[in-house]
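Quick notes on the structure that follows.
Excluded from the complex is one protein chain; the other protein chains are retained at their positions.
Chain nomenclature is as follows: A and B, assigned in order of appearance, with residue numbering initiated at 1 for each chain independently.
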Amino acid sequence: MRNLLSIRDLDRVRIEELCSLADEFLAVMRRPIPQVPALRGITVATMFFEPSTRTRLSFERAARGLSADVMGFQAAGSSVAKGESLKDTALTLRAMGANIMVVRHGSAGAPKRVAEWTGCPTVNAGDGANQHPTQALADTFALLRRFGRLDGIRIAIVGDVRHSRVARSDVEAFTRMGASVTLVAPPPLLPPDLTGWPVAVSDQLDDLLEELDVVYLLRVQTERGGATVLPSVEEYARRFGLDAHRLGRMPDHAVVMHPGPMNRGVEITPDVADHPRCLVLDQVEAGVAVRMAVLFRLGAGLKGEAPHG
Amino acid sequence: MEPFTAEPAVPDSSQVLDADAVRRALWRMAHEIVERHRGPDDLVLVGIHTRGVPLAEAIAGAISEFEGTDVPVGELDIGLYRDDLDRRPVTRLGRTFLPVDVTGVSVVLIDDVLFTGRTVRAALDALSDLGRPQRIELAVLVDRGHRQLPIRADYVGKNLPTALEERVRVRVDAIDGETGVWIERAR
Partner (left out) sequence: MAELVIRGGTVLTARGPERLDVRVAEGRIAELGPALSGPRELDAGGCWVGPGLVDLHCHTREPGQEWKEDLQTACLAAAAGGYTAILAMPNTDPPVDRGVVARQVVQRGEQIGLVEVAAAGALTAGRLGERLSHLDELWEAGVRVFTDDGDTVTDSGVLRRAMEYLAVRGGVVAQHAEDPALSAGGHLHEGSVSSRLGVAGIPREAEEVVVGRDLHLVRLTGCRYHVQHVSSRGTVELVEAARHSGLPVTAEVTPHHLAFDETAVEDLNPDFKMYPPLRTAEDRTALREALDRGTIDVVATDHAPHARQEKEVPFEEAPRGVIGLETALSVTLGVIRDPKLVFDRMAVRPARIAGMPSQGRVPEVGSPANLVVVDPDRRWTPATFRSKSGNSPWKGVELVGRARFTLYRGRVTWEDS
């Protein structure tokens, strides 16, 4: 594995391998000393050209858990504001000693360009509405921990699929692992052409509830224009929001997921958000573990130390 | 750990211990461990992945047989503590699991072959991240020499003088379907 740019780069075996590594890292995270020396001497650059707290902190936590150094910025406080190009920013960080690039960018394909320009192993931490592979790995890992396997698991991804890199990555990861996925959204929030997507589509959440193992709620992304294509957010909440009544109609073992940050009162009511069957915090914990697994896989080959026996 | 694989023994290898010899060696080591610790209490055996784990279980089984006490057995994967990750990438990690808190007790690390000592160095680091044992000892089935670090074994199944370019291959029934120790000449 040279880069992690898209979940499409990973077949089922690779996904399982990363989740099994993540399982070990989860154990590491729960130790009194939640750190291993695996990436000592490696520097991870977290380049976030979009505001993000949780993903950036998750990557930094993962890097430190592997004893890597972290060099990070968020666009607002960087020279990007002075007009420095993405290329120069990336090359500058490499020149300062960064070995692994973690890139979040508003434009699809930006992390791939960084990988090409720097030659460093690069992790896509979310590019436009294209891909967010570590989130998909986190979600897959969280579900594996819950259900043991994804084969035959029925998942509805509900909400603004059109503008969601999480949905694009999750659809590929979940179906690759054997789950069946239904996209549930009003038509303007669906991608215009779903040719080749291994999914079913519905605009009636209420018709599906009894047959679901997982409801995956997406955030209505007001900053990407998600709200402007809807008649009203209230109407959306009424038809597609998950409340206690809808949760009650789902099977007892069914769980609720959300990539965060949640809009409480829009796609999820507070009582569901705080419900024990809501896996949001498991997803967060799983996120650190899979990011440790990914950084470990990318970084372990970079160290130039003495031989071993 | 040595890069052992589960392929069948090759023609230019010669067997130095057969299954019975291995069993007798482990039996003897079990006795030595119990003897030195004046009994099997406050003792934890920790096998180093991969073949150290079944060896630890075998030693615990022997102790259980002659002492009537079950000694806890843990597993340690040192993949995250190795100093040669650049040369030998790790794609899977074995389970790291300690059945009891090791702080204050005696731990016997168990591996199949002691060679440069780097695996044991990594295992000591890994173990000290998990607790603070009162004492750590080392038991190996084979000591083949060529140490690169100031490390020695407390219990040795067999001292086996080797040339640097030779390989020592330990096979364990639970993993390889047969038990024994072979020396392979460099090909």
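Note that in this section contacts are C-beta pairs under 8 Å (C-beta built on N, C-alpha and C of every residue); 3 or more make two chains touch, one makes a residue touch a chain.
The model shown is predicted, which means the values in this text are computed figures rather than measured ones.
**Q** In the intact complex, which of the depicted chains does the undisplayed chain touch?
**A** Computed over the complete complex, the missing chain touches A.
**Q** Which residue, A:A110, A:L205, A:L242 or A:V255, contacts the hidden chain when the whole complex is considered?
**A** A:A110
**Q** Among A:P32, A:G196 or A:P231, which one touches the chain that has been omitted from the display?
**A** For the chain that is not drawn, the touching residue is A:G196.
**Q** Please identify, in ascending order, the residues of subunit A that touch the omitted chain?
**A** Within subunit A, the residues touching the omitted chain are 85-87, 105-110, 112-113, 127-131, 162-165, 168, 191-197, 225.
Just so it is clear, only the chains that are shown with their structure count from here on.
**Q** Mind checking the centre-to-centre distance between subunit A and subunit B? Centres are C-alpha means, answer in whole Å.
**A** Measuring from centre to centre gives 40 Å for this pair.
**Q** List the residues on subunit B that touch subunit A in their complex, please.
**A** 2, 77, 79-93, 95-96, 115-119, 125-126, 129-131, 146, 148
**Q** Note which residues of subunit A are touching subunit B in the complex, please.
**A** 17, 20-21, 24, 27-28, 31-33, 35-38, 66, 296-297, 300-309
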